[in-house]
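Quick one: the structure is below, and I'll ask about it shortly.
In this view, the complex is presented without one of its protein chains, the others remaining in place.
The chains carry the letters A, B and C, assigned in the order they are written, with residues numbered from 1 in each.
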Amino acid sequence: MIETDAPVLLSHTIRLGYADTDPAGILYYAAWFPMMERLTSEFFYLQGLRQDTLAERFGWWTVSRSTTCEYLAAARLFDQIRVELRIGRIGDSSFQFAFRMVRTDDDVLVARSSNTLVTVSPDQSRIEIPADLRALLTAWATEGT
Amino acid sequence: MIETDAPVLLSHTIRLGYADTDPAGILYYAAWFPMMERLTSEFFYLQGLRQDTLAERFGWWTVSRSTTCEYLAAARLFDQIRVELRIGRIGDSSFQFAFRMVRTDDDVLVARSSNTLVTVSPDQSRIEIPADLRALLTAWATEGT
Amino acid sequence: MIETDAPVLLSHTIRLGYADTDPAGILYYAAWFPMMERLTSEFFYLQGLRQDTLAERFGWWTVSRSTTCEYLAAARLFDQIRVELRIGRIGDSSFQFAFRMVRTDDDVLVARSSNTLVTVSPDQSRIEIPADLRALLTAWATEGT
Partner (left out) sequence: MIETDAPVLLSHTIRLGYADTDPAGILYYAAWFPMMERLTSEFFYLQGLRQDTLAERFGWWTVSRSTTCEYLAAARLFDQIRVELRIGRIGDSSFQFAFRMVRTDDDVLVARSSNTLVTVSPDQSRIEIPADLRALLTAWATEGT
């Protein structure tokens, strides 16, 4: 459901540890979300878009509207995984970050996920994606960074 | 998308703290998943179904196939939230746990989410929901515990 | 090393789940700290002392200086644990929150820990514990809440 051919914007490679896995040594299903958040926050930061300054600087910011994750193959303790960030669907007042979790040893896609953000005014009313952000999203979705 | 009239099977009430919220004091979107996992694991345990013993005792166990979460209202630092567990859709070889996050002060539904599990053989091949589990799921979905 | 006869100020009871334990089903050593943080933040909040408002309202706030944890008995998956908060040592410009983790089934002390906070000015210079806070700490250490 979360398909995109957009270029990879940023990736982190991590080895799964004890806190990421259950007693069967299989990935604990909540484990990907903090990695997704860390990747997204760092991407915005590296683009000069600190999320805690957006409202003041630009008159808009973003809030999470929904998230999804599909578990496609068993990821196990000590597997090394590359988490990739791409732009997914761009709508009128929302856009998606799309993630793929790829095991580096065999290039198997172990999970994919999305985070849908809506653009809001400083007082958190939903607004159409502002032109400056739309230009960035379009560039990120086609050319990367 | 995650609607169910099934009875509440178990709930935990928690006050959102620093680790659950971002610098704007708004819920960090990954925060619900560990609470969902804790609630589901405790429910199974209280039903005598320790997840780490299912394969050996019954010849089947369950793995997560997908999860979703919708953020419906801004949950904030120090809000007290009741996380409720219900049975959602029951399919041929999968079933859903459905969650509602309700702010106790004003009964506002701040989020809802689901976790879809598939039934698998001990070697992790997908199988139809076994009769013993299907009887339990049906009872949980209609009468509760 | 972290002994105190002070009364319990607040406690949370929690059942250890998958994210709290390693593949051997034994407690993951980082698991207690978020529970300690949640307990401390809720205690301050219930006392009318939201940590994010202290500097503005009172001219002082607190920052963590150090933390310790001792693991005394093996805590396991699905154990139910009561985390208790007490006041520990009160110094000139620092004080301790002391925690005990007690397994409810057999009253075994499975861990104990501390968090040492220092009092600081709004610009984060270390200051002596202000009189208003010292009066509270002394009451909490002797009479409870």
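Keep in mind that, in the parts below, contacts are C-beta pairs under 8 Å (C-beta built on N, C-alpha and C of every residue); 3 or more make two chains touch, one makes a residue touch a chain.
Since we're looking at a predicted model, the values are computed, not measured.
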{"item": "Given B:Leu77, B:Met101 or B:Leu133, the one touching the chain that is not displayed", "value": "B:Leu77"}
{"item": "Selected residue (touches chain absent from view) among B:Ala6, B:Ala30 or B:Val102", "value": "B:Ala30"}
{"item": "Candidate in contact with the missing chain, chosen from B:Thr21, B:Gln51 or B:Gln96", "value": "B:Thr21"}
{"item": "Chain B, residues in touch with the chain not shown (by the definition above)", "value": "18-19, 21-25, 28, 30, 77"}
{"item": "For chain C, residues in touch with the removed chain", "value": "22-24, 26, 28-30, 33-34, 36-37, 51-52, 63-71, 74, 115, 124"}
{"item": "Interface with the undisplayed chain - residues on chain A", "value": "14-15, 17-19, 25, 34, 37-38, 41-42, 45, 50-52, 77-78"}
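As a working rule, only the chains that are shown with their structure count from here on.
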{"item": "Two chains joined by the most C-beta pairs in contact, as defined above", "value": "A-B"}
{"item": "Fraction-based call for chain C against chain B, same above half, different below", "value": "same"}
{"item": "Reference chain A; chain at largest CA-centroid distance", "value": "C"}
{"item": "Central chain (distance from its CA mean to the mean of all protein CA atoms)", "value": "B"}
{"item": "Chain A and chain C: spacing of chain centres that average the CA atoms, whole Å", "value": "34"}
{"item": "Chain centre separation in whole Å, for chain B relative to chain A (CA means)", "value": "23"}
{"item": "Intercentroid distance (Cα basis), chain C paired with chain B, Å", "value": "29"}
{"item": "Two or more partner chains touched - positions in chain A", "value": "22-24, 28, 30"}
